[in-house]
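Excluded from the complex is one protein chain; the other protein chains are retained at their positions.
Chain naming follows the written order as A and B, and within any one chain the residues start at number 1.
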Amino acid sequence: MATSLRELVAVPTQRVLTGALALIFLFPLVWAAVASVAPQPGTAQVDGWGMGNYARLAGYQAGLAQYLLNSVLISGMTVIFTLAVSLLGGYAFAMFSFPGKNLLFLATLAILMVPYATLLIPLYVLLNRLGLQNSLVGLALVLTMFQLPFATFMMRISFESIPRELAESAYVDGCGTFTALLRILVPAVKPGLITVGLFAFLAAWNDFIAPLILINDSDKVPLPLAVANIRGQVMGVVDYGATEAGVVVLALPCVVLFLLLQRHYVRGFMSGALKG
Amino acid sequence: MKRWTVARGLRRAVGAVAAASLLIGVAACGGDADQQAGGEASAAANPEGIDDGTKLTLWTRAPLEAQAKALVQAYNSSHKNQVELTITPNDDYVTRVGAAAGSGNLPDLFAADIVYVPNWTEQGLFADITSRIDTLPNAAEINQGHLAAGTYEDKKYVLPFVLDLSVIFYNKKLYQEAGLDPAKGPTTLAEFKEHALAIQKLKKPGVYGTYFGGNCGGCGVFTWFPMIWASGEQPMNEDGTASNLNGAAAKEVYTMWRELVQAGAVAPASKEETGATWVGDFQQGKVGVMPYPATLLATADKSVEVGVTPIPGVNGGQSTFIGGDGIGISKDSKVTDQAWNFMSWLMSDAAQVEVLAKTNSTVARNDLVENKYATDPRVKIINQVASAPDSHTPVARNFQQAFNAAGSPWVTLFRNAVFGDGSSVDADNEAITEVLGQQ
Partner (left out) sequence: MATPVERRTEVPSAAPTSTIPEPAARRRVSGLSRRRRNQGWLYAAPTALFVTVFFLVPVLLVIQMSLSDWGLFAGNRGLNAPDNYTDALSNRLFWPAVWFTVKYTIITTVILIGIALGLALLVQEVVRWNSFLRTAFLVPSALGLASASLLFYALYAPQSGPFAQLLTALGIGDGTVSFLGSPNAALWSTVAVIVWRFAGFYMLLLLVGLQSISSDVYEAARVDGANRWQTFTNVTLPLLKSSLALCTILCITGSLLAFDQFYILTRGGPDNSTVTIVQLVYNTAFGGRNDLGVAAALSLVVLLALIVINAAQFRALRGKED
């Protein structure tokens, strides 16, 4: 009797407390969404509720649409490059043996050891020399490189976890390695591909310091940079309303993607460890 | 058989990619086409530049937004060329321009805080426009301070864009309420202190005697250098390589501000003010008297009854910091003739009188000081102090790092002097000299 009474009280209390904790974590995002349409002095939405802040964001300099397009292009290219390179690379490392294989793999992982800041300055000079300065393509190539360690590793273990029978059966009947890859193996590593793609997208969409240094034209900057700039536009007063609207636009795709693909995000961690 | 074809196809693809990347590598190692030679020829042929519907890009910093927008709008509506304006927050401007310059991506035109102009001119960021300036009909009347800042080895690179002078703004209504004469601002440092204390005595909620950019190096030089000049002292040596900010007059300036802070007459937000919002409070009627940028006269007038007087020194006198921005054609521009069209229009009556003077901004040509819009006596005061003998534009190669940069030794000096006890002024001054003297 006593135990179940304690349980009757303990569980709801625990629910309330942990629920409050969850609310604390969710509060900033919810607040940003609400505040971006709420009245606030010193913004474009002074009286009453409405989309004034978004309107200002939309019309700011090159326009929200342009910045969104830039972000989409950069992220899209990064995802495509990353998937392509890591798919082929993971395949190579997992299924073939060739001289220099371990060296190359180590070199790829070594990218993790060298900090962003150390590489961005020579990359700035290098892109200038390659004629890729101030270009979305150049930025996407750099972001892809930073994704390679995780992506290649992920694809390698995805390929390695394919049952050997499936792999062998792919090469029977005179299938070339490429056809085998496309028809049979890629579907088998699809979860890995989704995880790699998701991480690449999130990293590219949210990157700040690389475009800060590598992109110069103000109409080629991606969204985070544009939102950071819009704060100090009105002389004397910081426009918090536009900042909040910008954060909502920035965060929305990421949060939606995350919630939809949460399983893939988490699976990469949990696989092999979760029991029951 | 199928295996071979696929493998060969793969190999071919890889080969193509390798070839392509080699091509990219070879292609745009493109050096900057040297336009200086061609520039000279077309300068002679087109003294006003070419107006053929080209799109021109122009960068400026946020503090001059109002004037920049007005000028660009006026130009765009009367010319075929169209200028696309990009406004960058003040703090980001230097790094933004630096990164763009390093990769050859500067816009066609860009403005620069006049105190950075010597540095950027020396580093070759601007195109040489000496011959173009010399063909201007009113070349002799252009503000010499700005022209000199943009002159390097006898070649001229920069024209004045927007002149920004520092003057004392005071709130006439608050003056009246405090029993001060609303027609007269302070004429000595002592009076300034007196007036600020009087406003503070009103004890109106949210209202303070004065305000300043307590963490803003640029605001500090803009507003306090004139106090030092008007007292007959020089903040730096002749060539801007050594600092004299521990001079007697300078110390008196710091002492006055320290006493104001201790008396509670300075708004508390001043202490952390990095410059982003240092002009906001006055426009909201919350500040009695403070040194202020003259370019904001029209803006401030919308919400406050503004009185204007020149910045005084310890015992009187008057001076101003002839600041603002200079504008030049960048080294990366490929349409220098069209860009020059904008610059030459900038010096014309249409721009100087019909846009700048009309909005109570200071004109860059000495022959236009008396113009049909200069009826406001306050504008007359501003125009006249620009040519006062003690008014200067300081020139130093490392000005930005010594004074304007976040956390510069200048900021350290005056923060210690005003919020501390002022004992480290000499040591802090040494730090400024060190930065100024760097190669």
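Keep in mind that, in the parts below, a contact is a pair of C-beta atoms (placed from the backbone, for glycine too) under 8 Å apart; a residue touches a chain by one contact, two chains touch by 3 or more.
Here the structure is a predicted model, which is why all the values come from computation and not from measurement.
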Omitted chain's touching partners, listed by label: A, B
Contact footprint on chain A, counting only the chain that is left out: 15, 18, 21-23, 25-26, 28-29, 31-32, 35, 40-42, 84-86, 88-89, 91-93, 95-99, 101, 104, 107-108, 110-119, 121-123, 125-126, 141-142, 144-146, 148-150, 152-154, 157, 160-161, 163-165, 168, 177, 202-203, 205-209, 212-213, 224, 227-228, 231, 238, 240, 243-244, 246-247, 250-251, 254-255, 257-259, 262, 265-266, 268-276
Residues in chain B touching the chain absent from view: 3, 7, 10-11, 14, 17-18, 21, 91, 94-95, 98-99, 101-102, 119, 123-125, 215, 268-269, 271-272, 274, 398, 400-401, 405-407, 409, 411-412, 415, 431
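As a convention for this text, only the chains that are shown with their structure count from here on.
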In the complex, chain A residues that touch chain B: 61, 124, 127-134, 174-179, 212-213, 216-218, 229, 231-233, 235-238
Chain A-facing residues of chain B, complex: 1-3, 5-7, 9-10, 24-25, 27-30, 59, 62-63, 65-66, 86-92, 96, 99-100, 102-106, 276-280, 283, 296, 299
